[in-house]
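Omission of a single protein chain aside, the complex is shown with its protein chains in their original locations.
What follows is chain A.
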Amino acid sequence: MTDWLTPEEWQAVALSLRVSLVATLFSLPLGIFVAYALARWRFPGHGLLNGLVHLPLVLPPVVTGYLLLLTFGRTGWIGGFLDGWFGLVFAFRWTGAALAAAIMAFPLMVRAIRLTIEAVDPKLEAAASTLGASRPWVFATITLPLILPGILAGSVLAFAKAMGEFGATITFVSSIPGQTQTMPSAIYALLQVPGGEAAVGRLVVIAVVIAMGALLLSEWIGRMVARRVGGA
């Protein structure tokens, strides 16, 4: 496709993009729900859920990866069930890389969305229900449009985080070229062999560009939030 990347390098970049995109899109609905629950509802276990969501942020990634292997591996209790009933396998597959990336990126996504939900005046939702709107309709017409910038910012951050995920991924799905070798795994593998510096350099440039672009994009979206939700 491009002659400045070898097919193996290109494979790693493409896999990373696919893994990150899938991880972001699939975790988004749950992310919105959890962020809404944490921001708006008071229930027993509120603190526990909050802690659980944020755990991957502070846990050593290798521990997260190992726990994933225990639960989502073929012999793990969730992994075994999914394999037996749906034929869905995570361990040592690209889908596993996506799962690991989603879990590692989840705290960032939830945080960004939760902040915008908290910035929305609950009276706006109350007003909509006094004007005759049902709860789902209030969410669709009032809450969702107002928190859209937060959802975008959270998604961009989660995507960038997923692109860079390494520790949990390599523990859970290893680094099989063409199957589970994402960009960070490829960089690590190339560093282990002599003469890989040129390839490492190319991949590093791509990683930096994507990360920087994501940060700038989420900053810009953040400013949109302030303009949209504030000053009303």
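By definition in this document, a residue touches a chain if its C-beta (ideal position, glycine included) is under 8 Å from a C-beta of that chain, and two chains touch if they have at least 3 such contacts; residues count from 1.
Note that contacts and distances are computed from a predicted model.
Peer 1: Name the absent chain by its UniProt protein name; which of "Succinate dehydrogenase cytochrome b556 subunit", "sn-glycerol-3-phosphate ABC transporter ATP-binding protein UgpC", "Pyridine nucleotide-disulfide oxidoreductase" or "Aspartyl/glutamyl-tRNA(Asn/Gln) amidotransferase subunit B" is it?
Peer 2: From the choices "Succinate dehydrogenase cytochrome b556 subunit", "sn-glycerol-3-phosphate ABC transporter ATP-binding protein UgpC", "Pyridine nucleotide-disulfide oxidoreductase" or "Aspartyl/glutamyl-tRNA(Asn/Gln) amidotransferase subunit B", the unshown chain carries the UniProt name "sn-glycerol-3-phosphate ABC transporter ATP-binding protein UgpC".
Peer 1: Using the touch definition up top, pick the residue from A:Leu55, A:Leu70, A:Val89 or A:Ile142 that touches the left-out chain.
Peer 2: A:Ile142
Peer 1: Which residue among A:Ala133, A:Val200 or A:Leu217 touches the omitted chain?
Peer 2: Only one listed residue reaches the unshown chain, and that is A:Ala133.
Peer 1: Contacts of chain A with the missing chain: which residues?
Peer 2: Within chain A, the residues touching the omitted chain are 121, 123-124, 126-134, 137, 141-142, 145-146, 228-229, 231-232.
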